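Excluded from the complex is one protein chain; the other protein chains are retained at their positions.
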Amino acid sequence: MEIKKINEQENTLEIKNLVIHYISDEEVVKAVNGVNIIIKAGKTLGLVGETGAGKTTTALSILNLVPEPQGKILSGEVLLEGRSVLSMSEHELEVMRGDKVAMIFQDPMTSLNPVHTVGHQIAESIEIHRKVSKHQALKQAKEMLELVGIPSERSNEYPYQFSGGMKQRVDIAIALACSPDLLIADEPTTALDVTIQAQVLKLINELRQKYHMSMLMITHDLGIVAEVCDEVSIAYAGRIIEHGTLEDIFDHMRHPYTKGLFGALPDIGVRRSELMPIKGLMPDPTNLPSGCPFHPRCDYVMEVCSQSLPENKWLSETHCVECHLYKDTNESML
Amino acid sequence: MDETVKKYTTRREFFKQYKKKSRLQETWNRFLRNKLAVIGLFIIVFIMLAAVAAPLIANYDTDAIRINVPDRLQSPSAKHIFGTDEVGRDIMARIVHGARISLVVGCAAIAVALFIGGALGAIAGYSGGKIDDVIMRCMDVFLCLPDVLLALAIVAAFGTNLVNLTVAIGLAFTPKFSRVVRSAVMTVRGVEYVEAARTIGATNTQIITNHVLINCFGPIMVQVTLYVASAILTIAALSFIGLGIQAPIPEWGNMLASGRVYMRDHAYIVMAPGLAIFLTILSLNLLGDGLRDALDPRLK
Partner (left out) sequence: MSNVLLEVKDLKKYYKVPKGMLHAVDGVSFNLEKGETLGIVGESGCGKTTIGRAILRLVEPSSGSVIFDGVDILKLNKREMRHMRRNMQMIFQDPFSSLNPRKTITQTIEEPIILANMIPDPDKRFMRVMELMDTVGLAERLVNTYPHELDGGRRQRIGIARALAMNPKFIICDEPVSALDVSIQAQILNLMKKIQREMGLTYIFITHNLAVVSHFSDDIVVMYLGRLIEKAPSETLFANPLHPYTQALLSAIPVPRIHNRPERLLLRGEITSPINPEPICRFANRCNYAMPICSKEEPGLIEAEPNHFVACHLVGRGNGCSFS
């Protein structure tokens, strides 16, 4: 993918042509097949996709935490503030994780250690990265709790004493304890009730603005994207098939999959008699279709679609799409 | 759809056209990939074949039982592959006939334990509540005692013939099985497809047989394999202290006991039965582990 006149210094994260496969005796799972991502400093990118799109694997690669024996990074680069993550030593990675990059996971039930108090778990990160005493770290941990809306007296309580929404707030406190430059949120509200989700999203919004953090928000929910993100990348079968600002994607969507995603959503403000689903099934990452991976389900399919992968085409300064329909389009035509 | 009706009027024809993917085949393939498990399988099959073919390998009366003092304590040679014991009997003959005893009693005992313990465990796991409590507390009482001690107590009280021994060891292992089956049943009981079965009108008995037990099969089979190994060890232990299989019937445990005093100068006399016990237990354990891994693909 061509990178258009962007100052290297301004990008918190750059992923170039990342290819990751899970190889086992029985099969090869092609999870990520050439992903390109750029997150500018202080901006939030929404990575949207369904099952098998490769979102979580991509996120893990930023921390170089792709499960080892089977997950193989076959090619590509992951640059965090200009430095290559994939070639860092174990020590450098440990310094980076938690301090420069932090991650919030999907299931708040299982991402907290049940035998330590929440205060201890937040302080752990501070102790490691800030070289302060345990006492100091616990003090800062209490401040983090207040920041996420939990009374600091509760720092001595254990995870089982908190509800799902509160546990997710603790996760956020742990992630933000060392003021990372990049926050990766992997479906952080999927397991939460919708009213709690609203509270947590508001919190995430406030904190990222306050700390000028960059964020990668992984989700399948376009509503969350509209609420929290500045730019959007749509992922399908391990590739980014469309990318742009919120306006580009919501008002001027181009790729047939993106159109299908919006059409399949029941929107309360717009009631229709029938939803318009995308026909067919999710692609099987062990057996991807030839050419464009979306072609078996596409309403606009042409002969060339099953033969070759579409190239990435820039439709404007901010909006790009990978689709044969737009091969010969230039900016003036849109 | 109408064309289909005309093409295949019976389900048999239809099923011939679209075959079932054999789950057994998949499990077997996964099993084969585990080298240690395959080695275990080979060893135990070999031992079983030796046991079955025992009368062909060596005559029971002349080679295994009959005392032949002039030939005593001979080192391993072409005539006596493992040597002879302290009264001149061919050790190899005694080993293969002993294999029969160990394997048969071991399997029979576990069958008893599976039947009784399994039934109790299934009832406890499926019913829950007070019935579960009562059954499990009874089982707990027996679980406190080591297997050998329990079997020993029963045998000492009722005598040391084969049937008593089988029952004694079977009863000793019953509480363990009740726990295994109970937890397997409890895992499956809460699952949605059991609820679905209730929705479509299945009775409790139908649910247990049709849905619950067939899904517990895997974990239970693994435990069976491992417990057979334990049972064989228990038989050997009991025979070793004289409360199991009595002389002159060949059994690996009592062979160890009687050969013990000659160990220093004639090591072969205990090595053969010791090795037999070791290989049997090891191969069964490898087999059990391999089964567990093959049956639950998530454990890769």
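Structural remarks
So that you can tell them apart, the chains are marked A and B in the order they are listed, and the count of residues begins at 1 in each.
One rule holds in what follows: a residue touches a chain if its C-beta (ideal position, glycine included) is under 8 Å from a C-beta of that chain, and two chains touch if they have at least 3 such contacts.
None of the values given here were measured: they were computed from a predicted structure.
Although it is not drawn here, the omitted chain touches the following shown chains in the complete assembly: A, B. Here the missing chain is touched by one residue of A:54, A:159, A:238 or A:260, and it is A:260.
The residue from A:74, A:109 or A:276 that touches the chain not shown here is A:276. Touching the omitted chain from chain A are residues 50-51, 163-166, 193-199, 201-202, 220-227, 246-247, 250-251, 260-269, 271-272, 274-279, 281-282. Summarising the interface, chain B meets the missing chain with residues 1, 4-5, 9-11, 14-15, 18-21, 23, 191-193, 195-203, 206, 210-211, 214-215.
Following the convention adopted for this analysis, only the chains that are shown with their structure count from here on.
Distance between chain centres (mean CA atoms), chain A to chain B: 51 Å.
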